[in-house]
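With one protein chain withheld, the remaining protein chains of the complex are depicted in position.
Entry: subunit A
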Amino acid sequence: MIRSEGLVKRFGAATAVNGVDLEVPTGTVLGLLGPNGAGKTTTVRMLTTLVRPDGGRASVHGFDVVREPHQVRSLIGLTGQYATVDEGISGRENLYLIGRLLDLSRKGARQRAEQLLERFDLVAAGGRQVRTYSGGMRRRLDLAASLVGEPAVLFLDEPTTGLDPRSRNGLWDEVRALVANGATVLLTTQYMEEAEALADRVVVIDGGRVVAAGFTEELRARVGGQVLHVRPARVHDVPSVARVLAYAGLGVAAVDAGDELVRLPVSGPDALTTAVSALGRSGLSIASVDTRVPSLDEVFLTLTGTERSGS
């Protein structure tokens, strides 16, 4: 169980985290979603005892992160942009080091290192310095390093940012396996897709505040309805298509220069029929028309009200 109430962290005049409440029941996965600078990492750093909160309180399995940091540290594993491994020694040495720091015997630490290398498909690279690893191998080792102590609670801070899809799927499978074994996981991500793939519940934060919380389906429902996508055969017809749809009473679509299609949130079962007949009358040449449930990324953008800056 991870719990926080009114967590606040200020850096000088800037408030990075401004009253975040979280609750992650034991054995579940919470996705903490937000754009860059939303306060995700700072929240995780407070929950993992690395940074002292300026306000509010937080606990892991009932242990207060400020007053009982030691107990908290013996329960958690941390993988993230900021908690990494030593590049100047091998993967095997890294895992052995952490095993020793977690009070495993020499033999126990060695065995644990081998187990984890095997599980994360790093046996062949185990003796090589980590600086020679690919991005995917590096992340697998990061995750392995946080599992040496078989933590009951795992914090994953943007575990797949910058990974190719195959490495990302492999990492997701590992996280699912951990959860199947009863781990409690708090995962931060910029990708709604990742939260949907792994999390039971999602908390969206922006500007240091919680802007939405709930199950992924609930969040989708909050944004509501469907989105009509109309792609004209000629790109320069995009504004005309938008105008036709507006005259047909379907609402005004925001169209930017360079858009290849018109996206318009619609509601009601007749919207598609109305759109198709209006477009038919207009004589514009249309490449495709369809309606879609909004992607979670669209939900995310609606909730946070920001364009995602490049990763």
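We take it that contacts are C-beta pairs under 8 Å (C-beta built on N, C-alpha and C of every residue); 3 or more make two chains touch, one makes a residue touch a chain; residues count from 1.
By definition in this document, contacts and distances are computed from a predicted model.
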Inset, instruction - Choose one: "Transport permease protein", "3-(3-hydroxy-phenyl)propionate/3-hydroxycinnamic acid hydroxylase", "Phosphoenolpyruvate-protein phosphotransferase" or "Cytochrome C biogenesis protein CcmF". The correct choice is the protein name in UniProt for the chain not shown. - result: "Transport permease protein"
Legend entry - Sole residue of A:4, A:48, A:161 or A:216 that reaches the chain not shown, by the stated touch rule: A:48
Legend entry - Touching residue (missing chain; options A:68, A:114, A:200 or A:259): A:68
Legend entry - Options A:101, A:235 or A:287, residue touching the unrepresented chain: A:101
Inset, instruction - Would you indicate which residue among A:15, A:59, A:189 or A:216 is in contact with the undisplayed chain? - result: A:59
Legend entry - Where the missing chain touches subunit A, by residue: 1, 3, 26, 45, 48-52, 57, 59, 61-64, 67-68, 70-71, 73-76, 78, 80-90, 93, 97-98, 100-103, 129, 145, 149-152, 182
